[in-house]
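The complex is shown incomplete by one protein chain, all other protein chains being positioned as in the whole.
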Amino acid sequence: MDLKKEQLLDMYKKMVTIRAFESKAVELFAAGQIPGFVHLYLGEEAIATGVCASLETKDYIASTHRGHGHLIAKGGDTKIMMAELFGRATGYCKGKGGSMHIADVNLGILGANGIVGAGMPLATGAAFACKYKKTDAVAVAFFGDGASDRATFHESLNLASTWKLPIVFLCENNGWAISNSQENHQNITDISDRASGYGIPGVSVDGNDVVAVYEAAGAAIDRARKGDGPTLVECKSWRWRGHFEGDPGAYKDPKDQADWLLKDPIPRLEKNLLKLKYATQAELDTIKAAADAEIEAAVKFAQASPQPDPSELLTDVYAD
Amino acid sequence: MDLKKEQLLDMYKKMVTIRAFESKAVELFAAGQIPGFVHLYLGEEAIATGVCASLETKDYIASTHRGHGHLIAKGGDTKIMMAELFGRATGYCKGKGGSMHIADVNLGILGANGIVGAGMPLATGAAFACKYKKTDAVAVAFFGDGASDRATFHESLNLASTWKLPIVFLCENNGWAISNSQENHQNITDISDRASGYGIPGVSVDGNDVVAVYEAAGAAIDRARKGDGPTLVECKSWRWRGHFEGDPGAYKDPKDQADWLLKDPIPRLEKNLLKLKYATQAELDTIKAAADAEIEAAVKFAQASPQPDPSELLTDVYAD
Amino acid sequence: MKQMTYAEAIRDGMRVEMHKDPNVYLQGEDVAQFGGCFGVTAGLYDEFGPTRVMNTPISEAVIVGSAVGAALAGLRPIAEIMFVDFMGCCMDELFNQAAKLRYMNGGKCKVPIVVRTPCGAGMGAAAQHSQCVESWFTHIPGVKTVMPSTPADAKGLMIAAIRDDNPVMYIEHKQLLPVPGDVPEGEYVVPLGKADIKRDGSDITIVAWSWMIQKALAAAEELAAKGINVEILDPRTLVPFDKDALLKSVAKTGKLLIVHEEVKTSGFGGEIAALVCEEGFDYLDAPIKRVTAPDTPIPFAPILEGAFIPSAEKIIKAVESMF
Partner (left out) sequence: MKQMTYAEAIRDGMRVEMHKDPNVYLQGEDVAQFGGCFGVTAGLYDEFGPTRVMNTPISEAVIVGSAVGAALAGLRPIAEIMFVDFMGCCMDELFNQAAKLRYMNGGKCKVPIVVRTPCGAGMGAAAQHSQCVESWFTHIPGVKTVMPSTPADAKGLMIAAIRDDNPVMYIEHKQLLPVPGDVPEGEYVVPLGKADIKRDGSDITIVAWSWMIQKALAAAEELAAKGINVEILDPRTLVPFDKDALLKSVAKTGKLLIVHEEVKTSGFGGEIAALVCEEGFDYLDAPIKRVTAPDTPIPFAPILEGAFIPSAEKIIKAVESMF
């Protein structure tokens, strides 16, 4: 592990910001302030954070329906994000996208996506563009365990491998595809086992250990950047909430849920930081408080933002 | 190998019948007597023959655009087949299907298919029906190396494995997807390597050795019939002709082509039969001559058959 | 008669047939214990067990494709696609497989599958979870397309769809799922291809289906107060389409307004307009008009989504413009 203090503290800041954003989204949804479907990243903060720590703005990511964490980790502004969740004109998508389509294209985000697995072909194409233009940028496709059963997984990994594209396929295995547990939707334990079918390396790591994620994803990103082609990285974690807000997640075994809550990635990183003496508890508390304050401000911004003008319905369909 | 004499001779008969049928199709297409697209099975006769030797009428197969061999091996009548290639009312599909859709549904054939890879989901469903109805029938999905890159490959193997369905995924790796050689469309050598991504066994065999095919496919079929779930079987062979008649196949290396022609599965089986003293050369010649005669008769039948009545255009769209 | 919601009525239709015919089974994402994303299949897993109500992986192509294969092998599958918006992930299986296998095999097989799927906007689900694309399916010979607007129709058409020997797209509207209504008990069948007059009238015919029937009914009440007596025709199934019923109504009223939630261009309204032009031109005493969604993706913000969905107000305005 060759993580510097600032890097690790920056990851900590990202993770608690995601945590604060998502925790607030729980409240706001329950209070009826956020319309539509909201899929939260609570418990999975270490994955996006650990991965994006090795990415620059020029690099691409494809996000998912569970995309808030990806956007924050890639550098998104929580005010503009919150405004989008509220459907306001000041949001990233001018209120046209909402939680399921939230993205900042200027940060290299190829869209959050309401179609499970749809991000993989997009990221494959972006990776092709990086190779074609001979930039040293790379692409990362985030997707879930459920998405690893979709058509697009297979076609994307096969093409990316055959063309040796600079891409990382980053599977967030949180154990569930809505109500369907992993063992009910595929007959394998390690999704990284699928890599060999494409002639690429596959690796599985503890997705609740941000350092482990950073190292595995970082190595894969390096490999891609050097021109050695794609890697399949599986990060094993757990979806704390129901599939979307409103789903109580009654299908989960309470014991499993309790066990996983104990594996919370944030205290784990805290312990690490304290042990390394990179921060005191007071300093960590300050970072957390700042994240909470940032999100409070984001909510205020969103609430004070105007609704889109109804004429916006008809704009942005075609580019001229 | 526990193949009885009659079995082996029956395979020989099937193989030479396929050879005769396809050789005649070359001529007829060149002479302008067969319209549309014709994809020939020349050189791959051992695969369908070796596989179908373990199947009964109640068992299902999904065929492909290169389907004549499958149909003959599953028990199809060459007269009715030839009539279909000619587009005559007496053909298997009343002239509505042609070479690309030729099938006998009463032999458990789920259709030849013009959509690459489309047979795999169909066979998966038929295998589900076998399990659901608790018959001990099984399904075999034939598909090519090219088809192993399609969406449907992935989704079918995953579902069949998760549900432990009685099915064999039978890949005919003939080295080519039209003009694209295997190494240009996938970054693996053995397509059977894809099996582990679904938690099922995978095996690769010499597809020009009918006995090897029989054994590998037979073991997989047995496994399926016993309720132990799917197997991926890859049979390596070579497409002798262009992709379809009319394609000279100029992209093939002449040396590769010559090498593979030497691996002709029919003389290979002949040698075996002679060595085992299951037949004399004269007996084999008689079988061949009978096959040729059968195909001649099939052509006559087709040529003498009526065109479909134009009113047939509008029938068979819906079942009432 | 029993009072139940549209969702319950759909389920009741499936139940009746699953009890009657052991070859009927249900597969889809989260349809088992979870009861489906909208609760439509709740309880069926407990009632019929894990061999007849099955969760699938997220694999739309094989959900539909395996249903086709199972149907060829003698079963009568009901396959749920969680949102009609996802049909792009399994279009080949519907379009080139389910729809054509019978024809390509010279009529020697049949493909009795029902693809159940919810459509429609109104819940802030944005561009990929709110659409209506029924005209696509009507453009595929070999497929039937069913779009019930009431609980009773939902049940009766479900039973008819399951019994039909052809692939049927059965499209439920998300906004209608909680709507209650009287539903006949037992084997209640509404034949495919028979329209229903949802409101008798004499001055103008509105043809609408699914959720839009409610919008049309609301508009008709207000128009009645203004002295315009609207007839509302619900085709219930777009294929087969009950042309005779429509022509009869237009012959009576002389005017036709088409209302649909699909985007305008190449929505099924175009087909209806063309049909009436071809066979009922002389009945018309005013141009046929359409009230539809605009040609845009569906926006997230409620204020924009509200402007997207055809409203009673827009229907009223369009009707008034025709007098």
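By letter and in written order, the chains are A, B and C; residue numbering begins at 1 in each of them.
The criterion applied here is as follows: contacts are C-beta pairs under 8 Å (C-beta built on N, C-alpha and C of every residue); 3 or more make two chains touch, one makes a residue touch a chain.
Model, not experiment: these values are computed from the prediction.
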item: Omitted chain's touching partners, listed by label; value: A, B, C
item: Selected residue (touches chain absent from view) among C:F95, C:Y188 or C:W209; value: C:F95
item: Contacting the left-out chain in the complete assembly, out of C:P22, C:G49, C:P178 or C:P287; value: C:P287
item: Which residue of B:V116, B:A139, B:V233 or B:I295 touches the chain not shown here; value: B:V116
item: On chain C, residues whose C-beta touches the chain left out of the figure; value: 85-89, 91-96, 99-100, 103-104, 126-128, 133, 135-136, 138-139, 141-142, 239, 241, 258, 262-263, 265-274, 277-278, 281-282, 284, 286-290, 294-297, 299
item: Chain not shown, touching residues in chain B; value: 35-37, 87-88, 93, 95-98, 100-101, 113-117, 146-147, 149-151, 177-180, 184-186, 251, 307-308, 310, 312-314, 317
item: For chain A, residues in touch with the removed chain; value: 60, 62, 91-97, 101, 103, 105-106, 110-111, 113-115, 118, 120-130, 132-133, 139, 151-152, 154-156, 158-159, 162-163, 315-320
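Note that in this section only the chains that are shown with their structure count from here on.
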item: Arrangement of touching chains [line / ring / star / complete / other]; value: complete
item: Chain separated most widely from chain A, comparing mean CA positions; value: B
item: Rounded Å distance between chain B and chain C, as computed from the means of their C-alpha atoms; value: 40
item: Chain centre separation in whole Å, for chain B relative to chain A (CA means); value: 45
item: Shared interface positions of chain A, touching two or more other chains; value: 149-151, 184-186
item: Set of chain C residues in contact with two or more other chains; value: 56-57, 59, 61
